[in-house]
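Structure first, then comments.
Apart from one protein chain that is not included, each protein chain of the complex appears where it belongs.
Every chain is named by a letter (A, B and C) in the order it is written, and numbering of its residues begins at 1.
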Amino acid sequence: MSYEIKGLNEECGVFGVFGTKNAEQLTYFGLHSLQHRGQEGAGIVSSDGTTLKQFRNKGLLAEVFANEADLNALAGTAAIGHVRYGTSGNDSLNNLQPFLFEFYDGQVALAHNGNLTNARALRKNLECAGAVFQSNSDTEILIHLIRQKHELSFKEALKASLNEVHGGFAFVLLQNERLYAALDPHGFRPLCIGQLKNGAYVVASETCALDMLGAKFVRDVLPGELITIDHSGMTIEHYTDQTQLALCSMEFIYFARPDSIIHGVNVHNARKQMGRLLAKECPVQADIVIGVPNSSLSAASGFAEEAGLPYEMGLIKSQYVARTFIQPTQELRERGVKLKLSAVRGVVEGKSVAIVDDSIVRGTTSKQIVKLLKEAGAKEVHMRIASPPLKFPCFYGIDISTRSELIAAEKSVAEIKDLIGADSLGFLSIESLIAAIALPDGRTVPNGGLTVAYFDGNYPTPLYDYEASYRASLAQQQERKG
Amino acid sequence: MSYEIKGLNEECGVFGVFGTKNAEQLTYFGLHSLQHRGQEGAGIVSSDGTTLKQFRNKGLLAEVFANEADLNALAGTAAIGHVRYGTSGNDSLNNLQPFLFEFYDGQVALAHNGNLTNARALRKNLECAGAVFQSNSDTEILIHLIRQKHELSFKEALKASLNEVHGGFAFVLLQNERLYAALDPHGFRPLCIGQLKNGAYVVASETCALDMLGAKFVRDVLPGELITIDHSGMTIEHYTDQTQLALCSMEFIYFARPDSIIHGVNVHNARKQMGRLLAKECPVQADIVIGVPNSSLSAASGFAEEAGLPYEMGLIKSQYVARTFIQPTQELRERGVKLKLSAVRGVVEGKSVAIVDDSIVRGTTSKQIVKLLKEAGAKEVHMRIASPPLKFPCFYGIDISTRSELIAAEKSVAEIKDLIGADSLGFLSIESLIAAIALPDGRTVPNGGLTVAYFDGNYPTPLYDYEASYRASLAQQQERKG
Amino acid sequence: MSYEIKGLNEECGVFGVFGTKNAEQLTYFGLHSLQHRGQEGAGIVSSDGTTLKQFRNKGLLAEVFANEADLNALAGTAAIGHVRYGTSGNDSLNNLQPFLFEFYDGQVALAHNGNLTNARALRKNLECAGAVFQSNSDTEILIHLIRQKHELSFKEALKASLNEVHGGFAFVLLQNERLYAALDPHGFRPLCIGQLKNGAYVVASETCALDMLGAKFVRDVLPGELITIDHSGMTIEHYTDQTQLALCSMEFIYFARPDSIIHGVNVHNARKQMGRLLAKECPVQADIVIGVPNSSLSAASGFAEEAGLPYEMGLIKSQYVARTFIQPTQELRERGVKLKLSAVRGVVEGKSVAIVDDSIVRGTTSKQIVKLLKEAGAKEVHMRIASPPLKFPCFYGIDISTRSELIAAEKSVAEIKDLIGADSLGFLSIESLIAAIALPDGRTVPNGGLTVAYFDGNYPTPLYDYEASYRASLAQQQERKG
Partner (left out) sequence: MSYEIKGLNEECGVFGVFGTKNAEQLTYFGLHSLQHRGQEGAGIVSSDGTTLKQFRNKGLLAEVFANEADLNALAGTAAIGHVRYGTSGNDSLNNLQPFLFEFYDGQVALAHNGNLTNARALRKNLECAGAVFQSNSDTEILIHLIRQKHELSFKEALKASLNEVHGGFAFVLLQNERLYAALDPHGFRPLCIGQLKNGAYVVASETCALDMLGAKFVRDVLPGELITIDHSGMTIEHYTDQTQLALCSMEFIYFARPDSIIHGVNVHNARKQMGRLLAKECPVQADIVIGVPNSSLSAASGFAEEAGLPYEMGLIKSQYVARTFIQPTQELRERGVKLKLSAVRGVVEGKSVAIVDDSIVRGTTSKQIVKLLKEAGAKEVHMRIASPPLKFPCFYGIDISTRSELIAAEKSVAEIKDLIGADSLGFLSIESLIAAIALPDGRTVPNGGLTVAYFDGNYPTPLYDYEASYRASLAQQQERKG
């Protein structure tokens, strides 16, 4: 297996609630605030105490549940939900979550955010033993592993199975009488617990879903924990002792919502601090600072403050672009038709501009941004990136392009600057990135608590399925460079 | 007629292009960048030189043309388009523009942004003479007036008719061989001309539509002008000499897109300057400045700069909210479910917050924002409004609530502060508003060039249909106060 | 104007009900039973006593009102409705009925089945006087004529206007306090009155709509009558004395539903009698008789009975074909893919088949049917047509193809037989057609009471708009023949 093959459950959002009426409505609104984690599809499985019911479809949550009757049909006292990230090439309805499985001895629903690094090996073993999979999703493996362990209770089988899957994962499972939530031993993906005013417990990928519901934040789920919520309340267990927090730094860089708080660190604050440290590390002579909307606005404002430069709105992002199906023809594109970003001529004309973005992947967007600003009259364009150069793929659930596509894996900063046409280019250092992801009291998350493998290649786990092809790609690169 | 009755064409966007292939595609993308001016419906009428074809429907442009075939069916060399603002209570397809009229002697299409102040009187006269209207729209009056003048050529009839309608209007008309654009004698609504690289002319409500297409800005349409574009090029005429620029200040305050430039003034810059002047006029002791996304971010950053305070992202607006059809039940709302705005606890907790908004209409949103921030831990909330108190309705095409709903028409600033629960409240002065809407060289638009009637009640024109009920409402208010 | 230009309101169904709750529901179900009269679009305008509300769209009634809320929004105590026949080339929503017009002095809704022969002349006159039409429909002319007569009451203006329009028409109009129904002076189109058990009156194009609602049949509307229904009951007036029943014979031949009764004659019985008389006039040596489903089954069974031959189901019509959007490619068509009709090999193989159809228009369908039967093994195929040869167009509301397309206008019966590949061909005589359209007591509708102009060219009225081009086409034909 080549590591280029992307997992299918990357960058999703999960939600669960147990023990309250309107569970399906609460899940709807919880997912609504997690919509930024996935726009390809959405689904909810609810329980009325007797039966699990499922509704899922492609599209935004509001499109999936455009017909209110479809949500009302899920009326229940417990529910889990999922929003799915859009990946091209596999648009089967089968892959939409939560999955719902029916057995002679009961129903189980399952939703997942993350990526399993040994999925392929596990699946092949299972298939050789007769297993039939219904999706291309690595998520489904967990239920097969559980069902292989007929001698164990469901919870014991779940714990044992969680020890067999590797990689980054946040699972929520629902049975009629119980909700489970489990986090991988490194806590790559965020997962938190809240409590509604009526006492019911909520689990969610991000705290913004708790805020949406007026739920009180209880605690983050910790690496290796299995949370069980039923009518007697919440139980916290460890399914393994081999844990080591290695929270994904990309959540802070661009993926999570700015109002979310992960392990005590507010995402907006972390981004602003990245901007501030970037301004120190890569100062710039410029008239104004602008950010690439929306994810880079926090960093840009931090950069401007630290640099003592005016923070301006020099780029506008169309809020309607996501739903435009008609694309400009090549001819129109050459005429200049651009759907997504507009430069504000009145702001940038005649100015030397420092433009702050959160990351550079392939460099094509950066090139377009520089061009856009220069066409709008910017005298100089200085690109500042509020994260280190992305050189290595993510195997834990973030859809970073493969290594061969990562411009920083192949090119030096100077080469990238020339390619994108900027007048200067600077990246944040890994040290500053870690320093920026800090608690309110200034303490950073302990070094080992963050994964920065995308920048330095030091993966905190073996790569399993991906090991061989990853090594091969490194070797090829050496050859090209050598 | 009560002035409470809203016109139906308020706050729309118009676009036209003549003399280029792909006219329908260019119109689609032009309208796309004007989508902020109206989300209720959209439509395009195109010409292939022989026949005008129409497609229009309710919804966002991307929804109206979800099926690419519907756009391709309009393939032509000239087109006009319209995006329509959502008003409750009249959702008939009949009211969607552009209108297309078929006569034995040819077809005419018509689109409109604005509000006619003598529409009702004109319509009644026309109906008494036998006219049959197909919509509730004041727009349709123009074509009836034109058709009454059978002895005149179309252009002469159009000019004469433009002298009969009063109020604020930007009309675009299309015949197979000609595109017309006309602006009211006070230029209440913005309308500009651009030119594509292939020489074809474009007209649009805002310059952001020109930028989208890579079109060069040629000039703003001036009050009382009639622009004619045909195969021989562009002709500019005046249908009246009685003109006086009275550009709507609300376009700058919240309606237009920040990257647009109207009569030389960039909207973002004007807003930022409003924020700066507001900080001078209504200074505040606070830890941070935040803006209400998205329309108040420019003003908030200006305020922060001038005040020397950190500019923070303390409120998040869900980018998916517009399309959510399922609303929280009252029960969920009481539990705290909030769809539109989220406060960033990590930013505002324990802080004294200056929150900048563009305007206060009824005060309900302001009250919610203050509550949201306080629930997220803000110590103090100081509301600053980057425009003067709204006391008088607009009769020229902006949907400002009726006078009885305008909180500032009835209450003092101190009373409003108490009602919304803020710790302090300040508004921009009319003088500063005018000063802020300035050219790049610092010159403001001449005093008479802006309409600020919403703040001081000095309407630059008679009110016609609305005169009687408006006077009555003023009298009632005096009584209540007295 | 060429008579080839088809009117746009041909072959539709109208319905109205006044003075009962659930009027919108009753109209829905009434229209449902008239769906065979038009599948392109449908609409309802209802009144709650104060306001008229409209809903209309393209598609089958069940598609138009797929969302029950759209029907419920029309809740009222009076309503009119319309189903529209599909004509290619003009699919504008504007042309869907009922039309709803709003005037300063009230609202009026209008629906129409028929075709006006002087529409073009009237419209041009009106347009020259300044009228603006919203549709291509001749229906709209009536409201313009009414509104021209401001000195008259609405009813007087309506009566005067009904005297100005010529051709075939059945109009229903709705105001908040009154429902009108009017039939042309020749009664070309069917229109009947019924009464619900609660006393409320119903008008409908066919009696099958009364049966659907359990309404008692009251009487047919007679030529030149204007029916007024309001809270004081029903009033019957004549707007003209110059009347002469000339009921369209095509209603009996193929258009009306077999369970409807028009002027006392049941449609199925008439068709069966056509089949019987056809068997007498054009006897055949055959093993079996089959009909072309569905409209020819009545005639075929009459033919079989009279001929003493077995009546068999030798052709199957797919009941799903209407909604199939994917058409076989030319390649598949050549391979034999056929969507609409299937021959029953087990029935026709080795047999001499008499196939009964209701009419031949262009001959293409007949040719396909012969081919289908022969491919399924029929030894001989004898085509019998249960109506006379169609040689002349209809100007009163039935969409018969133009004269140049009517195969029987140009070819002899022998030539047609060869063209369609049948072993023999026979048509019903005009005399037998008239004889077949008989009352239960055997009395036929008086000779003058039926229009058979499609067969003999003796139109009971002048042709107005169509006169010149019709004469020209006759002359051309003479030349070709000569």
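Just so it is clear, a residue touches a chain if its C-beta (ideal position, glycine included) is under 8 Å from a C-beta of that chain, and two chains touch if they have at least 3 such contacts.
Bear in mind that the values here come from a model prediction, so they are computed numbers and not experimental data.
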item: Neighbouring displayed chains - absent chain, whole complex; value: A, C
item: Candidate in contact with the missing chain, chosen from A:Leu93, A:Ile236 or A:Ala414; value: A:Leu93
item: Identified contact with the non-displayed chain, of C:Leu126, C:Val347 or C:Ala386; value: C:Val347
item: Among C:Glu164, C:Asp230 or C:Asp259, the residue in touch with the chain that has been omitted; value: C:Asp259
item: Contacting the left-out chain in the complete assembly, out of C:Phe15, C:Tyr239, C:Tyr311 or C:Phe427; value: C:Tyr311
item: Touch list for chain A against the chain that is not drawn; value: 54, 92-94, 101-105, 123-124, 127-134, 136, 140, 143-144, 147-148, 150
item: Missing-partner contacts on chain C, residue numbers; value: 22, 25-26, 28-29, 32-33, 35-36, 60-63, 65-66, 68, 71, 196-197, 208, 211-215, 257-259, 261, 265-269, 272, 294, 297-298, 301, 305, 310-313, 316, 318-320, 322-326, 328-329, 331-332, 335-339, 342-347, 376, 440
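Keep in mind that, in the parts below, only the chains that are shown with their structure count from here on.
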item: Chain centre separation in whole Å, for chain C relative to chain A (CA means); value: 61
item: Centroid distance [mean C-alpha coordinates] between chain B and chain A, Å; value: 37
item: Chain centre separation (chain B, chain C; CA means) in Å; value: 49
item: Residue list for chain B, restricted to those that touch at least two other chains; value: none
